[in-house]
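One structure, as structure tokens, below. Some questions next.
Excluded from the complex is one protein chain; the other protein chains are retained at their positions.
In order of appearance the chains are A and B, and numbering begins at 1 in each one.
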Amino acid sequence: MSDNSLKQRNQRTLRKLLIWAVAMFGFAFAMVPFYDVICDITGLNGKTSTTASTEGPSQVVEDRTVTVEFITQRGEGVNGDFTAATRRVEVHPGEITLVNFFASNPKSSDIITQSIPSVSPGEAARYLHKTQCFCFDQQSLAAGERKEMPMIFYLDPELPRHINTLTLSYTIFDVTERVAATNN
Amino acid sequence: MQSTLFHRAAVGLISLMFSGMAVASDWTERSNENLRPGVTGVSQEVYDLHTTILWIVTIIGLLVFGLILVSMVRHRRSKNPNPSTFHENVFLEVLWTVVPFVILIAMAVPATRVLIELDDSSKAELTVKVTGHRWKWEYEYLTYQDDNNIGVSYMSNLATPVEQINNPVLAGGLFPYGTAQEAVGSEFPEKDKNYNLEADKPLVLPSGQKVRFLITSADVIHSFWIPDLGGKKDAIPGFVNETWAVVPEGKEGTYYGQCAELCGKNHAFMPIEAEVVSQEEFQTWLAQKKEEAAAAPDLTPFADLDEAMTLGEQTYKGACAVCHGNNGQGGVGLPFAGSDFATNEEHLDEHIDVLVNGRAAMPAFGAQLSPKEIAAVVTYERNAWGNESGDLIQPQDVQDHE
Partner (left out) sequence: MSTAAAHDDHHHHAPKGLKRWLFSTNHKDIGTLYLWFSFAMFMVGGLLAMVIRTELLEPGMQFVDPEFFNQMTTVHGLAMVFGAVMPGFVGLANWMIPLMIGAPDMALPRMNNWSFWILPFAFLILLSSVFMSAFGAGHPSAPNFGWTFYAPLSTEYGPASTDLFILSVHMMGISSIMGAINVIVTVFNLRAPGMTLMKMPLFVWTWLITAFLLIAVMPVLAGAVTMMLTDRHFGTSFFNAAGGGDPVLFQHVFWFFGHPEVYIMILPAFGIVSAIIPTFARKPLFGYASMVYATASIALLSFVVWAHHMFTVGMPLAGTLFFMYMTMLISVPTGVTVFNWVATMWRGSMTFELPMKWAIAFVILFTCGGLSGLMLAITPVDFQYHDTYFVVAHFHYVLVTGAVFSMFAAAYYWLPKWSGVMPNKLLGELHFWSSLISVNLLFFPMHFVGLAGMPRRYADYALQFADYNFWISIGGFWFGLSQLLFLAVCILCALKKGEKAPARSWEGAEGLEWEVPSPAPFHTYDTPPVVK
């Protein structure tokens, strides 16, 4: 084959492979929303929805009682108290329940916090609906302030029968610097 | 002749194998070469699964290596000057694709069963929250049977004294070993039997009751693992994982574990010590801990500087040395030896504040240490390593601060 047509073939193959390489780079980033979607649908990593549930429960399943436990964790750099008023509640799926959380800021400056929920077992996450949660927004705490933060939830009546206990954990992070950086 | 020899060798080998198995399945023995059966039903099943696959894998290996060795002997040029020319055999190729496949299915069935079993952490009697920190574990007892308000939590640090760990050979030499100040002389005290495994405040668990562990982290990914209990789970910041264990009655004892995910400098120095006791003992212990937690902190003043320094040194070595250096020289944390902060009286209030409330990467030790311990540590930091501030901080000072 002539030199020229070989050169053309080489360039064509090169181009195709380069496009593929760039596409795979894009794929890496596409994995991020992809991962979020899979986790949303399956509740794989135990993340609950970040927005309030607007529809109420369709019914209350009286013949089932599920134990819901609450644990709290301070993320790095957070030094105040962060506790739940109740350790655990027994609820019927569909029953609306209010649980209070408390956070305090012992520092002499104001802070902005973000609480991140996590559910175990992970598959229970998509059956946990919150109509109000302090985790939907950043919560600011003035210097020395102690704040009560309510959370209202219900378990989906369709919660699989084999789940009898679920644990909802909140980790509170100090995002004051992050917020300041984005605002600047 | 040959067959008798072979027969004898086979019998000898097989009895050796069985004797090995007998020793390894005695749960008090730690094997140096093999997995331990552990003390829970799950760990025993995992051990059995391991033994099965180890056998399968060993037999396959010996078969393949055997064929290679036989071939090397029988088909070398001097013994087989005319090589065959075959280079395909459909029957053989199908056979050695299908047979491994079938073996795999045989392995997958019990493996699936054990995995499903491990996945079910429901109906636990005790729930403990395990939090990984750099570089220690925090245990919080959440619920026990009907009790929702236990309120017992504490940090568990490596208890091996630093003198046993640091045996510098090239202090201040070519490779960075902290600084020359890290050198603790040339005597190497005997290391304990449980060197690197012992913790100051063990995780206490009841036997015969299902324990559920809720695992998370306060900073980076750690991993919670006690080999004798089976199961390993990562501790991920912002997320909660769960695992469980039941140590049957009759298997009370002390079991050690270690952090199993690289988490920084002292990844190798944050062990887990689990003390499994009878249910009665556990209930007594828990009740006692609840009382201590609810009680007012001990504020009896130190009689003199020495008393404070003794408690201070002990507390410092357990909780502070990892970041601030065994000789106060600093590291991840700021130095104290010879620093203005630790000697100048103007900074005393601030010094107590940083300890109680934390600052930046420094955690709030007000939650982890008692006012007496904090007072002792601050005193120690201000009077050790050549710092001669003469300050003696009393527990009441710390309490007033909080």
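In this section, a contact is a pair of C-beta atoms (placed from the backbone, for glycine too) under 8 Å apart; a residue touches a chain by one contact, two chains touch by 3 or more.
For clarity, every value in this text was computed on a predicted model and none was experimentally measured.
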> Among the options B:Leu197, B:Ala274 or B:Ile393, which residue touches the chain absent from this view?
Replying inline: B:Leu197
>> One chain is left out of this view; which of B:Ile221, B:Leu305, B:Leu334 or B:Ala367 touches it in the full complex?
In response: B:Ile221
>> Residue by residue, what part of chain B touches the chain that was omitted?
In response: 30-36, 45-46, 49-50, 53-54, 57, 60-61, 64-65, 67-68, 71-72, 75-77, 80-89, 92-93, 96-97, 100-101, 104, 107-108, 111-112, 114-116, 118-119, 164-170, 174-178, 182, 188, 191, 193-197, 219-221, 223, 225, 227, 230-234, 236-239, 241-242, 256, 258-269
> In the complete complex, which positions of chain A touch the hidden chain?
Replying inline: 6, 9-10, 13-14, 17-18, 20-25, 27-29, 31-32, 35, 39, 42, 44-47, 50, 75, 114, 116, 120-123, 171, 173, 175, 178, 181-182
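Criterion: only the chains that are shown with their structure count from here on.
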>> Touching residues of chain A toward chain B in the complex: what are they?
In response: 45-46, 69, 71, 73-77, 79-80, 86-88, 106-107, 116, 118-121, 162-165, 167, 169, 171, 173
> What part of chain B is in contact with chain A in the complex they form?
Replying inline: 121-124, 127, 129, 131, 140, 142-143, 148-149, 214, 216, 218-219, 237-242, 357-358, 360-361, 363-364, 366
